[in-house]
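Only one protein chain is missing; all other protein chains are in place.
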Amino acid sequence: MLRLIVPGDKLDIDLTKNVSLGPGVYCDPRTQIIQPVNAGIENIQVGKRGQIVHIDYDSKRYVPAVGDFVVGIITGAFADSYRVSLASFSSPVSLSYMAFPNASKKNRPTLKIGDLVYARVCTAEKELEAEIECVDSTTGQSSGFGLLEGGMVMDVSLKFARNLLFDEKFPLLRLLSQHCKFEIAIGVNGKIWIKTEDTKDTLACYKSILDCAKHPVNEHASILKRNFKALLNAIE
Amino acid sequence: MAKDIEISTAEAQFIVGALKERYRLDGRSFDEFREVKIKFGNEYGDVMVEMGETKVHVRISCQVTQPYEDRPFEGLFLISTESTPMAGPQFENGTNTSGDEVLISRIIEKAIRRSGALDVEGLCIVAGSKCWAVRANVHFLNCDGGFIDASCIAVIAGLMHFKKPDITVHGEKVIVHPLDEREPVPLGILHIPICVTFSFFNPQDTEENIKGESNQEIAIIDATLKEELLRDGVLTVTLNKNREVVQVSKAGGLPMDALQLMECCHKAYSIIERITDQIINQIKEDYKEREKYKALLSSENARDAS
Amino acid sequence: MNYMEAETVEVQPITLQPEVLARISPELSFQRHLSLGFRPSLRGFEEFRDVELEKDSLSRYSTHSDNNVIGSSVVRSGDMFCITKITGGIIEDFEVNADDDFLTKALGENSKNDISRYASVHPVVEVERGRMGACTDEEMTVSQKLYDGVLHSRLIPKKSLAVNPGIRTTDENGEIRVIYPDEQSKEDNILTRDFQSNKKWSYVLYAKIQVFSRTGPVFDLCWNSLIYAIRSVKLPRAFIDERAVDLKMTVRTKGRSATIKETYDILCDPEMCSPLELNEENISFASNYGITDIDFEASLDVDEEDENMEVMEPKTVLIADIDTESEETSIKSIISIIGNERGNLKHVSVIGGGSKVTPDMIKRALLLSKERAKDLSTKI
Amino acid sequence: MSRLEIYSPEGLRLDGRRWNELRKFDASINTHAHLSDGSSYLEQGNNKIFTLVKGPREPSQRSQLDQSKATLNVTVNITRFSKFERSKASHKNERRTLEIQTSLVRTFEKNLMLQNYPRTVIDIEIHVLQQDGGLVGSLINGITLACIDAGIAMYDYISGVSVGLYDTVPLLDINSLEENAMSCATLGVVGKTEKLSLLLVEDKIPLDRLENVLAIGIAGAHRIRDLMDQELRRHAQKRIANSSKK
Partner (left out) sequence: MQVQTGYLNKVDGSSHYENKSVKVICSVTGPIEPKARQELPTQLALEVTVRPAIGVPTTREITLQDKIRGVISPIICRYKYPRQLCQITLQILESGEEETLFNVKELIGCINSTVFALIDAAIAINSIAVGVSMAVMGDGTFIVDPSNEQLKKSVSTHALVFQLVDGSKVVENVLLLDSFGNFDESTLFEVLEYGEKHALSLAKDFRKTIETKIKKDLFM
């Protein structure tokens, strides 16, 4: 059952049992009351370890959380780390020189200001500057993280980025692959990087993704068709 | 500006690269002006202009005041532009002394006020002692490029749409009639200036631009925010339907061939012709709509009275 | 590692002087005081500071002094004090339709309540901080609230501010005389009729309010001081010089010319003045109240002595006349009242940023405000 | 204002020039050698301007530090006594002054090789002692000269001039009387090319006449470039002569 939650509402949870709080639910540090703080759809799962509660909602401003895959722009370089922006005007996060595969004191990464990186958030304390890493710390491998060369980047809403990254049933990527070959990196900070073999395809992908973000899933196929066709026609 | 929007090298290269292949991100051609949407509010002189995602609101108001001592026959006309973080977090509150914001307000000022688009002598009530002060408040709501063009359209459309209360003068005594008592009177508009902004990109290196003969520079009309952030130079021309250049501003930036600039001016003319007609027509329609409404109301009143 | 360093260190509880604690943790200091039954200022919960008023201690506009103060007050409340100086100006009425007779006719006799028939003062509040600088937000907000308050209490009718200028004439013998329309004889009537101006003037009142040694919220002090000062306003009579009336000026621009008449200045008479007519029943006084929860966990003596004492219910109390930094930062729910001793209210503002504001609390505050207004009104 | 004859039927202007003649152009560089790294003094007609270039030097504020290129600042000080009537208020924070400053920064940003001086700041100070029309053009010339004197790498000269349009006749290098009486355009031309770095038109000019105005402006600007070039070469010769003496 879908239940609309507005901040201040009571959540349908059993407080005598364990509760894990997801996005949109907050425990007030003073009163210790668990309450919804965002408007959205209530989502409660009761598992073995207790209840997991979160609110489903969409937003634009990204707040770092551990484990998130993000696309960031290098905005500064310091003695031992880069400063990276995950969203314009947000507090910057840091990317240590040691957070790269095979990193050592001697072997420094060679990123430049303005470069795009794909990374994972490794610490995110709300009082401190968050940190990201370009290495899978369990394997020490790059695992697809690191510099994103060329291509194009676009900003979408956070919900859309999450759908694209996590929802296997979300058809957009599969549909895109029917039109052209592409490389893609999806950051849950709402930045999507895409690279194809030529400008025209990238442009079509760029427009299609942005259009699809504003329309329900069932219209995606026709949006793609239209955009790719329009660009093909423009050539002739 | 407080802080800038961050743009990655990859994105910048892609956008300029696409321009070289004559593509723009939003699929427009280089010479295509975005569709202008003009909406009027409930009051006279309340205009909202939208160009793509760019939104500008203008409110015209007036009050009786004293004229300047050295200009006893003229009313006052003031345009105030103030940006807020509403248009985008890159804008700062109140302090609009930064380069871009000064240029925006100066160009609007030159295009409309200095060019005498509003008949200020018509604002005089009693020479030397009473006159109308007309004020245009420009509110930047959403910035996706083209603030100058949109604001200029909004201000001039606002002035054309605005009506000031009717007055009766008995010697020194002035009676201002409320809007519901007497039909208000429109302002005197002497010409309709419209701004068109070109953004220039240099696809080659600087040397070629300055020394070379190739003139390969790219000029696009009505840039979006991203294009504005990446452009190398900008030109704003203001024209009216009388084929007069009201104002031209190319404050530095990428050096451009004089002939190419001339070409821009000619391109701009066809655009301003179209927009001028659009404004005139929309105001006509809005007035008609109001008339209808008013007629409806008065007939109802008449019925009530009987 | 050195053995000595590893030795255990005895942790001593730190004892802080009350004033030090008040700086470091105003909230804790506030709660400690409350749990003992009084406030950081050592006042009781519902105890007000005493207010002292000095009337007419500042000189005013007259032949003897060259200042232009037409009303003033000096008010002290606790450590804070406040000087209000009211100055006046005369402006030409541009509100062309705002004629009082016109309004009465247009709106009918019942329009006495109509807000456009009342005026306000233009206050500028300065809270002295011992340094120069731009206006703070507090100064601007207090100024605006004072303006709104005076306007909406309908204290000053526009009619009382209308200027009825006299004429200064010089007769054949060189004798200078000022004739006012309300005290003229028959022959003068003929004289002044010609000068009956088409223009309308009115007084505007400006108030400069300076607050010294700020210890807490300043609005109430400023309001009360302003009310005392308004009560003491005496408006000087104004006149026009006969010779100036004839003055005509020809202006020529761009080949056009026009004659501008009535460039005369209006002058004030330093000798004659009359008190500003107020709607006396609308004089009111301000007071404020905070609502806060007493947090017994913060008190010093619960843990040891009264172990068996039942857990105290959190208690909500009303604090009258907020003062001191610790109260100002700790109290988030505030009731501010402007009213008179008869329970007639002019302004009530409730901000419920913290503890719950209950009707009972508001009722209690209203009751206290009546007593306070009674006390303050006796000082005029 | 009395009716002045701006342009006589014989083709003479108020100060006796013909339509295509420049005003007296007197420039000298290295005038304030101890005060700055580069300086110039320029008299263009009755415009009297001196320009100081300080830098490239370390920025005083961290915010001015740019990793990739030098930061350029221009301050224009229009003195209160620069016009016939002394102005009551300072021109410092006027919008017009701010506009001129921004325009000048943007004009020279593209012409100076700022990428050669990363992490530094270049301050340009201009003092207008006297003004008589066509101010922005003169400011451009002053900066060009001073920057060359300071030895800052640049791509080419930029020369500025203003052109008025009297009915159908374009008048080159106008003074303030002419400026007030007609509409005019200010140009900043790059070297001997036809490229405009700066173009300002502030009053109505018929669209079909604009090309004409630009053409005469460009020609005039080229002439000014030559005059500046002459002065620079004269100054250089003098220096060479001085150094060879030793």
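Which chain is which? They are A, B, C and D, in the order written, and residues in each are numbered from 1.
In the analysis below, a contact is a pair of C-beta atoms (placed from the backbone, for glycine too) under 8 Å apart; a residue touches a chain by one contact, two chains touch by 3 or more.
For clarity, every value in this text was computed on a predicted model and none was experimentally measured.
Visitor: In the intact complex, which of the depicted chains does the undisplayed chain touch?
Guide: The chain that is not shown touches these displayed chains: A, B, C.
Visitor: Consider the whole complex, including the chain that is not shown, and state which of B:S98, B:N142, B:T206 or B:Q278 touches that chain.
Guide: Considering the complete complex, B:N142 is the one touching the chain left out.
Visitor: Write down which of C:L21, C:L53 or C:L151 is the residue touching the left-out chain.
Guide: C:L151
Visitor: Pick out the residues on subunit C that sit against the missing chain.
Guide: Contacting residues on subunit C, toward the hidden partner: 107, 110-111, 113-116, 137, 140-141, 143-145, 147-149, 151-154, 282, 332-333, 343-354, 356-357, 359, 362-363, 366.
Visitor: Given the full complex, what residues of subunit B touch the hidden partner chain?
Guide: Its contact residues with the unshown chain are 2-3, 41-43, 46, 53, 55, 57, 59, 61, 80, 82, 84-89, 93-94, 135, 137, 139, 141-144, 225.
Visitor: Could you please point out the subunit A residues that touch the chain left off the display?
Guide: Given the touch definition above, subunit A has residues 2, 4, 6-10, 26, 28-30, 35, 37-41, 56-61, 63, 89-92, 126-127, 157, 159, 215-217 touching the missing chain.
FYI, only the chains that are shown with their structure count from here on.
Visitor: Any idea which two chains share the most contacting C-beta pairs?
Guide: B-D
Visitor: If I average the CA coordinates per chain, which chain comes out farthest from subunit D?
Guide: C
Visitor: By C-alpha centroid distance to the whole-protein centroid, which chain wins?
Guide: When every chain is reduced to its C-alpha mean, the one closest to the whole-protein mean is B.
Visitor: How many angstrom lie between the centres of subunit A and subunit D, each centre taken as the mean Cα position?
Guide: Roughly 51 Å, centre to centre.
Visitor: So what's the Cα centroid distance for subunit A and subunit C, whole Å?
Guide: The computed centroid separation for subunit A versus subunit C comes out at 54 Å.
Visitor: Mind listing the subunit B positions that touch subunit D in their complex?
Guide: 97, 99, 102-103, 105-106, 109-110, 114-115, 206-207, 209-211, 232-233, 235, 239, 243-259, 261-262, 265-266, 269
Visitor: Quick check: in the complex, which residue numbers of subunit A touch subunit B?
Guide: Residues 73, 75, 85, 88-89, 112, 114-116, 148-153, 193, 199-200, 202-203, 206-207, 230-231, 234 of subunit A touch subunit B in their complex.
Visitor: Which positions of subunit B touch subunit A when the two form their complex?
Guide: Subunit B reaches subunit A through residues 3-14, 17-18, 21, 23, 25, 27, 89-90.
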